[in-house]
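Comments concern the structure below.
The complex appears here without one of its protein chains, the remainder shown in place.
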Amino acid sequence: MAQTKKNLNIAMVGNGFIARAHSNAFHQVGHFFDVDYWLHTKIICGRNQAKLEAFAEQWGWEEVSLDWESVVGRPDVDIVDIAVPNALHSPIALAAAAAGKIIFCEKPLAMSTEQGEKMATAVRNLPNLVWFNYRRVPAIAFAKQLIAEGRLGTIFHYRSYYFNQSGTDSSKAQTWRYHRSEAGSGAVGDLLSHSLDTAMYLNGEISELSATTHTFAPGREIDDAVQVMTRFGNSSLGSFEASRFGVGRRNGNGFEIYGSKGNLAFDVEDMNRLEFFDATEPGPMQARRSLLVTGPEHPYSANFWKPGHIIGYEHTFIATLGDFLQALARKEQFHPNFDDALKVQRVLEVVETFAASRQWLKL
Amino acid sequence: MAQTKKNLNIAMVGNGFIARAHSNAFHQVGHFFDVDYWLHTKIICGRNQAKLEAFAEQWGWEEVSLDWESVVGRPDVDIVDIAVPNALHSPIALAAAAAGKIIFCEKPLAMSTEQGEKMATAVRNLPNLVWFNYRRVPAIAFAKQLIAEGRLGTIFHYRSYYFNQSGTDSSKAQTWRYHRSEAGSGAVGDLLSHSLDTAMYLNGEISELSATTHTFAPGREIDDAVQVMTRFGNSSLGSFEASRFGVGRRNGNGFEIYGSKGNLAFDVEDMNRLEFFDATEPGPMQARRSLLVTGPEHPYSANFWKPGHIIGYEHTFIATLGDFLQALARKEQFHPNFDDALKVQRVLEVVETFAASRQWLKL
Amino acid sequence: MAQTKKNLNIAMVGNGFIARAHSNAFHQVGHFFDVDYWLHTKIICGRNQAKLEAFAEQWGWEEVSLDWESVVGRPDVDIVDIAVPNALHSPIALAAAAAGKIIFCEKPLAMSTEQGEKMATAVRNLPNLVWFNYRRVPAIAFAKQLIAEGRLGTIFHYRSYYFNQSGTDSSKAQTWRYHRSEAGSGAVGDLLSHSLDTAMYLNGEISELSATTHTFAPGREIDDAVQVMTRFGNSSLGSFEASRFGVGRRNGNGFEIYGSKGNLAFDVEDMNRLEFFDATEPGPMQARRSLLVTGPEHPYSANFWKPGHIIGYEHTFIATLGDFLQALARKEQFHPNFDDALKVQRVLEVVETFAASRQWLKL
Partner (left out) sequence: MAQTKKNLNIAMVGNGFIARAHSNAFHQVGHFFDVDYWLHTKIICGRNQAKLEAFAEQWGWEEVSLDWESVVGRPDVDIVDIAVPNALHSPIALAAAAAGKIIFCEKPLAMSTEQGEKMATAVRNLPNLVWFNYRRVPAIAFAKQLIAEGRLGTIFHYRSYYFNQSGTDSSKAQTWRYHRSEAGSGAVGDLLSHSLDTAMYLNGEISELSATTHTFAPGREIDDAVQVMTRFGNSSLGSFEASRFGVGRRNGNGFEIYGSKGNLAFDVEDMNRLEFFDATEPGPMQARRSLLVTGPEHPYSANFWKPGHIIGYEHTFIATLGDFLQALARKEQFHPNFDDALKVQRVLEVVETFAASRQWLKL
């Protein structure tokens, strides 16, 4: 089999936290997924030579570069992976697209819908991926399967939250995530984007909404929290709340879905579990059950360990990449791609527009 | 001590589910609270003689009557307890007030703010109580105490939900709760009213809001679900969602509160517990703890059993009544009273007004 | 219906914590159970006149007496209820039996098997009851039903624990529970007796065992903790552990049962819930589900409130009494009775015998 595998060289732009998760996936995907490619961690690009070298040594990147523009078009680069602040997604993606590369991009896709549309158009004929990694949490993939099988019946309510406490840590206030020019928005782009992608993956498109945003920290130029009420295309009601002032929550990213036949609940802090209530059971047996989604027939369990042997955060990136490479071999479209992320971007922009025109009733 | 206790005769209007909870409280309060009164379950009023007699036998009511109007003014009646559909709250309360009785009323107070204002004015100089019983869940009373002690710091988020599945049971569609003329509203008055009273008890008054309501059942004349986004007087953000289409939830009535120093979470299906996260602890010891609120120093634990020996739904009514009778002896104002319930009523009306003018953005 | 109800006068011996739970049940049973009797809380007996009078006033006992021996044979007494330290169970039960009364007795039945046998013989032709109240926790009654339906298949493991922290409270060291002459044993009679009754109710008789006891508190004359390994008649393995040094547990009384078709778990601190794992479900749907045992078809739910409206500790006594009175009307044997409690007593005695001859291997 080894002879038939193709080599793919990766150039990654970025060397922060998320670049570690990507690097890990590049090394691990072949251990857990049957793929037709050898991935090579070829070049890592960034702004600080010393940090780049340390990162490259730790994660096995062959070269470092301070100049991504000279890298993304190199003939020995097959994949360009964008793991940098939001404001840079567009220029790198457009350059990589112009060079005909396979393109991976961190979320949220862009700084605006307009920008996102240009990016999506540019990559449309190239294999591409956006790192909405939570779709590959086995419990979320299993939720998708249960919904597709009609196990929830008609959906009535989709309820989402994403709370962490990052906004209360003043030591982080100088990082790019708190500047409009680099991040575009706060909880909206950082957290709500994840919630929306999961919601639209599980429950379909959003047809209309009302929203508000709020900034708790004095002088901060972006939002710290956002609330959204939506109607989905399937007529269900949606509620979303995301905040960086959720003191006590580290990565409190979850949802509840209520349908005519039951409900589901999930929280990424207990990501190996999915709560399921089956209202088609006989009355006295109806209860919320806590599925440990590591069983022999659960999504991705054949890839990783044994039943009861849980996986973690990093495996969502590995599974995203594994599925991408298998789709690539089959010449199939992978999801979530730039077009999927553009749909999220459109909702984010409407949220911000609506929030700006806030017209509540006073009591 | 027995000699000094005063007798209070009760006339209760209503013989449904909630009238059982009231009757139980009338019999039990003296067993668990040190009160200066002997309560007598004197007369029960309703519309069906046979049901009234059966109820009276089971719950020890001395007389039955089909004519509440002739009862509420009787000189041998001290307390009038209103446990009937919402549309009757106002006429009974006004008649009882005119007769100078002590008045207890089920929630929501009224069919409208205007009606509620008249009721509140009428009873203002009489001892009165509204059965927002959840304030006396020991865990909620303890939450109130923790907040008052500053254990949460500055409040950022108040998140509330009240989900049950009553709306999906078509066999109930003919009951008063599904008719506008008797109930006024659906999830709004039935569920959201409870959520709002708890919220305003714990987090203060609401200053402004946006809201939407929705009816899932075809042809139903009242709302099945409601969503509200609020700003509180203390600048915290509020989100409320209540639904009778929360399949799988029986009485899923809970909240989360996030502040600068920690968070709290509660659900009435596990009403002996309060979840508390103390962010002032050293980092590695910070965690959500599950307080079993039955301990020697918790609210009401001295009244009931021993630590670890839990109480249930009915005890919230007993504790409400116990506190009322103790306030009565001290000639102090009891809360929640008609004025408190009127504040809830005002919010309910703004919710319905706002929801009627729904102006969302389409995508 | 009222005309046909018979009057039953109760004489209760004891005025401590458990006497409150009994008194409550006597007053409440008619509110929640359809019974053919009017119970009258006639006479309460004890050793301290002032405490008796206060108790009688609070709980509505008509008379007080310092001399139980003159009371239990009175012709106007129908039921003798024994709610005193263990050493007094036998003399009161024998006297009440000699007078032909209905007899209720607290657990454990006796100070020894020999004593218990005499008591059981004496009451055999009289209606009798032992207050192993936990059998009437709805979740435990439902567990019994699930097992009877074969939902667990062949039982492999019965695992039981009962942990509280009472032994670490030195202020209680002078109470009767810490003296051999009054209590007979410590954790064995106080806690293990409950665990054994539940186990034998759910899983049948115990055929053989090995055990050990331990006293942590210096100078204490009774055991603080006990461990037992058993074989049941159905060939399953049992493990029991009970301790008064379980710091942090208030009433940590629970079990797990594993069978070929699934498992069950229960803890009385969350007594409205039963955890059930159904291994006959398709693989990916197998999970422990948390049954909220308040549903329309669950045991005792028709007696108390509505689905999702939980009950507490006291309701187990009410349900025990309700079932007893219904059995009495039908002239049927009630369980648990003195014979059932004698079976528990026999196991307790073997536990103590085995523990006394401790022959472990040293490492």
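Miscellaneous remarks
Which chain is which? They are A, B and C, in the order written, and residues in each are numbered from 1.
By our rule, contacts are C-beta pairs under 8 Å (C-beta built on N, C-alpha and C of every residue); 3 or more make two chains touch, one makes a residue touch a chain.
Computed from a predicted structure; not experimentally measured.
The chain that is not displayed touches the following shown chains in the complete assembly: A, B, C.
When the whole complex is considered, the residue among C:46, C:189 or C:262 that touches the unshown chain is C:262. Contact with the undisplayed chain is limited, among B:287, B:302 or B:329, to B:287. From the options A:86, A:294 or A:345, the residue with contact to the chain not on display is A:294. If you put the hidden chain back, the residue from C:24, C:115 or C:227 that touches it is C:227.
From the options A:164, A:320 or A:337, the residue with contact to the chain not on display is A:164.
Think of the hidden chain as still there; on chain A it touches residues 1-2, 17, 20-21, 23-24, 27-28, 30-31, 57-59, 164, 249-252, 268-272, 292, 294-295, 304-315. On the side of chain C, touch with the chain left out of the figure occurs at residues 156-157, 159, 161, 163, 165, 168, 205-210, 212, 214, 216, 225, 227, 229, 231, 237, 239, 241, 243, 245-249, 258-263, 277, 279, 286, 288, 346-347, 350, 353-354, 359-363.
One chain of the complex is left out; on chain B, the residues touching it are 142, 276, 278, 282-292, 295-298.
Throughout what follows, only the chains that are shown with their structure count from here on.
Distances between chain centres, each the mean of the C-alpha atoms, put A farthest from chain C.
With centres taken as mean Cα positions, chain B sits 42 Å from chain A. Each chain gets one centre point, the mean of its Cα atoms, and the points for chain B and chain C are 35 Å apart. Chain A and chain C have Cα centroids lying 54 Å from one another.
The multi-chain contact residues of chain A, meaning those touching 2 or more other chains, are 286, 288.
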